[in-house]
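Removed from the display is one protein chain of the complex; every other protein chain stays in position.
So, chain A:
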Amino acid sequence: MIELEGLTKRYGDKLAVDHLTFQVRPGMITGFLGPNGAGKSTTMRMMLDLDNPTAGSVRIDGKHYRDLQEPLKYIGALLDAKNMHGGRSAYHNLLCLAQSNRIPASRVAEVLDTVGLTAVAKKKSKGFSLGMGQRLGIAYALLGDPEILMFDEPVNGLDPEGIHWIRNLMKSLAAQGRTVFVSSHLMSEMALTADHLIVIGQGKLLADTSMAGFIRENSRSYVRVRTPQPEQFKDAASAAGLSVSLREDGSFEIEGADMAEPVGELAAQHRVTLHQLSPQQASLEEAFMQMTAQAVEYHAHNLNDPGAAAAAAQADPPLAQNAPPAPGQQGQGPQWGKGD
């Protein structure tokens, strides 16, 4: 269990982390999500007592990190795969860290085996590929067989197989009752792994919610329809009581899951020609971008799409912090993308 209370970090006049208060609970994977520069890494460094908070505190099982006698046995962290001495072998990099926490040398060989680096254990870590470096960092996190694990963007630069491996590793660690705290800026990645979600933007807490709740509130199913007879189609659909919206490109969207069948039949009844009838699922990524749009610090300006800036400007975080989804909200879908 990690508890953050009013955690704040200021660099000069820049507020990198702004009064973060949340808990990371055991037995599950907590995803820590935020766009670039949101303050994820800074928060994690403060959790590990590498950076001093400007205000607020972090407690790990009720203790300050600095008061942990053998921290690797409580909490293992991967901050950056590069945080090893490249001129030292993988084995010696881990050995010196193990020794400082009274972890037997045999455990070093074990974790190297777990992450699949046994064959290169005696090689200098300087020559490691991104994926191997990441595995070495994970081996370090596992060294003390800790009850809390913390990973800062562990899938960065990994190939699909590596990503798959990390996902399963995190799941099995959480299944053993451990606390897993993992940061990412990919919503899709979190949707696959995390049980709980903490979203920050510009250092502020934007959401603290269960993954299931987030999906329930933010995934939107609809059917896209293209037709050369838009007027007739719209009239027919409205008459049938379907909520139809017209998009800028001239296509229609009809809210609801499994709507392709009734819409197709409706069109046949009214003899409306359809050029496209396809079920769609709005991505969680969209919901995440929507939520953090105002908080994104480094915008890339899309020259071809003047609408994007406007969409970002009208963004309105759809999630109330910690609030369970209101019953009326379910299935209603978010507020973007509707025709106007």
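In the analysis below, contacts are C-beta pairs under 8 Å (C-beta built on N, C-alpha and C of every residue); 3 or more make two chains touch, one makes a residue touch a chain; residues count from 1.
Here is the rule we go by: contacts and distances are computed from a predicted model.
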Item checked: Among "Fe-S cluster assembly protein SufD", "ABC transporter permease subunit", "Phenylalanine--tRNA ligase alpha subunit" or "Urease accessory protein UreG", the UniProt name of the subunit that does not appear here -> "ABC transporter permease subunit"
Check: Any idea which of A:97, A:186, A:215 or A:277 touches the chain not displayed?
Finding: A:97
Checklist line | Option touching the unshown chain, where A:140, A:181, A:233 or A:252 are the choices | finding: A:140
Margin query: From the list A:4, A:20, A:84 or A:206, pick the residue that touches the absent chain.
Written below: A:84
Next item on the list: Using the definition of touch stated at the top, determine which of A:72, A:158 or A:289 touches the missing chain.
Entry: A:72
Next item on the list: Considering the whole complex rather than only what is displayed, give the residues of chain A touching the chain that is not shown.
Entry: 1, 25-28, 45, 48-52, 59, 61-63, 65-66, 68-74, 77, 79-80, 82-89, 92-93, 95-97, 99-103, 107, 110-111, 113-114, 140, 142, 144-147, 172, 175-179
